[in-house]
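Before I ask anything, let me first share the structure, which is written out below as structure tokens.
Missing here is one protein chain; the remaining ones are kept as they sit in the complex.
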Amino acid sequence: MSGLTHFDGQGHAHMVDVSGKAVTDRLAVAEGWVRMRAETLDLITEGRAKKGDVLSVSRLAGIMGAKKTAELIPLCHPLPITKVALDLTADPSRPGIRVEASVKTSGQTGVEMEALTAVAVACLTVYDMVKAVEKGMVIEDVRLLLKDGGKSGRYEAAG
Amino acid sequence: MSGLTHFDGQGHAHMVDVSGKAVTDRLAVAEGWVRMRAETLDLITEGRAKKGDVLSVSRLAGIMGAKKTAELIPLCHPLPITKVALDLTADPSRPGIRVEASVKTSGQTGVEMEALTAVAVACLTVYDMVKAVEKGMVIEDVRLLLKDGGKSGRYEAAG
Amino acid sequence: MSGLTHFDGQGHAHMVDVSGKAVTDRLAVAEGWVRMRAETLDLITEGRAKKGDVLSVSRLAGIMGAKKTAELIPLCHPLPITKVALDLTADPSRPGIRVEASVKTSGQTGVEMEALTAVAVACLTVYDMVKAVEKGMVIEDVRLLLKDGGKSGRYEAAG
Amino acid sequence: MSGLTHFDGQGHAHMVDVSGKAVTDRLAVAEGWVRMRAETLDLITEGRAKKGDVLSVSRLAGIMGAKKTAELIPLCHPLPITKVALDLTADPSRPGIRVEASVKTSGQTGVEMEALTAVAVACLTVYDMVKAVEKGMVIEDVRLLLKDGGKSGRYEAAG
Amino acid sequence: MSGLTHFDGQGHAHMVDVSGKAVTDRLAVAEGWVRMRAETLDLITEGRAKKGDVLSVSRLAGIMGAKKTAELIPLCHPLPITKVALDLTADPSRPGIRVEASVKTSGQTGVEMEALTAVAVACLTVYDMVKAVEKGMVIEDVRLLLKDGGKSGRYEAAG
Partner (left out) sequence: MSGLTHFDGQGHAHMVDVSGKAVTDRLAVAEGWVRMRAETLDLITEGRAKKGDVLSVSRLAGIMGAKKTAELIPLCHPLPITKVALDLTADPSRPGIRVEASVKTSGQTGVEMEALTAVAVACLTVYDMVKAVEKGMVIEDVRLLLKDGGKSGRYEAAG
């Protein structure tokens, strides 16, 4: 099963040995969307002017979710994350909420999964807080935008 | 902010009081996709014939993820889940992996978030195990298919 | 060691058997304070008018902390919490932040520890977010205000 | 909101980027109290002579609590703690239990929150184990005594 | 794969649906041993007379471990445990430490795994605390002694 590094020679899942890798600065940026009806989005953006704020609760959930990545993803290495930031913005054109997460560490393996997990948890939290109004929201286009550091070097998503 | 039950009268986020709700049987079904290149999908489906198996690792991650829902989603109630099942199938037409999760409980609040979280964690795990081969995979169309039980009754996604 | 129910006849710590207790509705309310300088409090209250908000982050931390009570307190029973609400208010007279948490469940044991844990975690989070400005803040007067339900009945703190 | 480092330029909460900070040895010491009636304190200190021991259970809870800091405090960085020690002593003059925690790490950010969390969890555990006898106990004077290491240097509490 | 209830008709692992099962009182008792040299055992039993106590730390670890069972065992149902008690005794004849755990719940599935997990975690903790003195200790004979409640009825281990 060449290429799938999470399996050993016998095809058994394992946590890849990164002990020989250099400790380097690593960065990953991911994004995702919660698509919803325009009226639902209005409800959220109006809320931002008040004290209760769907976006700030979801941002915090994403930050805390990033710290749980190694608990959630079976073969992920635990990592001392040095930065997590999330940006949630309303986009009337989709319409929906766009989530972007950037995560940094200085370690032997990358933080792509931490950035993607932060995005996913923030999207799920948006869903949770708004589902009483619209159950048909869709989480979509969750993907890695950028990865830097480590032997495999820089990756940037097309378009 | 009418309709957004996770905020109190002052607009503060809180965990909704469900103590007055009846304990009823509740079911939720959610789905989602990891879209990838056809060659990547082939790598996964070949693996199924061997011992190492991307889909079975991801299925397990989804089951365990469902049990972590109340830890991940800030305003979610902890619930004694009575069933979690995930189905992961390769779909050459997208191409990609489709994930479906169904969750049951007997409680005072629904399990939509548990089903969606199971799907999201399984999708993230597929990504993690295959990312060495393709970083451009996209998690998409994560949505609730069905919800049953509780006062608000049955919900079925259109189409 | 009469009275200390968390020890058995031999003086060994154990998780008390509550299996014979009735399932009743239970409520607990606790409070606590973070005392700080007036200038520090001003910094927080000014922040409330903007998007970043010490109090809303701390409120959320308290809610999530309540769900972790049985993980933190060794002999505490895990409980399906049905409600958590926190109220954080600035009190210029102390000066400081007052935290009040109320927690409900329907179960065989009370939620005093959940309410107190919610208060403690919210206070610690206030400290964390403001410590760059003042390290000398003090968490104080964390106590149970009210407890209701269960065989031991109602308790209300004096004054 | 100058000074509040947990918010970015737009006032959004984030986990501060510490990736540029030097890895240095860091130490923090915190203290706190559980104030109670003299008779309740007697019950605890008598217990120390027997096998069941409120103080040793609470000490252990504090040590384990320190390891959960980054899970509890939303914007706290996960850290590889290298030492945790708690000292719990009965003080008949207050009367009550005094808790002191000292925590060390070698990292890019300090361990003040770990020390304070250890104290808070130990105090909550004392409360839990003794609450059947006295519900009116108060957790108080939880504060940082000492912090050393890192760019901001040494801090010592007054008095 | 008849008999292995954790697999569905297609051989996929899932969390068994217990939603149709009756809520009954359930009890499980398990035991296990840490075998060690007589001199090592002496060191532990001498310690019991002092304040530091290998057995009481391990007992507490077992109690807290029982509460983590559903997080550790992938297909285990989360359960509101109503009682956990551990008994650790020195047995000079083996020589070693015997651990016995009993766990109760009122639920739709049994607590065998909780009792076994409590025993395993307590044994691991004994090992951890004494390993500086003897690395050759062996955890052995971890087994279910008794199970009661539920449709499958009572089970008692032979001899």
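Labels for the chains are A, B, C, D and E, by order of writing; each one numbers its residues from 1.
Note that contacts are C-beta pairs under 8 Å (C-beta built on N, C-alpha and C of every residue); 3 or more make two chains touch, one makes a residue touch a chain.
Computed from a predicted structure; not experimentally measured.
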In the full complex, displayed partners of the excluded chain: A, B, D, E
Residue of A:A28, A:L41, A:V57 or A:A70 in touch with the missing chain, whole complex considered: A:A70
Identified contact with the non-displayed chain, of B:D53, B:E71 or B:D141: B:D53
Hidden partner interface residues of chain B, rising order: 48, 51, 53, 56-57, 60, 64
Chain A residues that touch the omitted chain in the full complex: 8, 12-19, 70-71, 74-75, 77-80, 107-108
Interface with the undisplayed chain - residues on chain D: 25, 56, 59-60, 63-64, 67-68, 79-87, 104-106
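To be clear about the criterion, only the chains that are shown with their structure count from here on.
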Graph distance between chain B and chain D, where chains that touch are linked: 2
Between A-D and D-E, the pair with more C-beta contacts: A-D
Computed distance of Cα centres, chain E from chain B, in Å: 31
Multi-partner residues of chain B (each touching 2 or more other chains): 8, 12-13, 60, 64, 68, 71, 74-75, 79-80
Pairs of chains found to touch, sorted by chain label: A-B, A-C, A-D, B-C, B-E, C-D, C-E, D-E
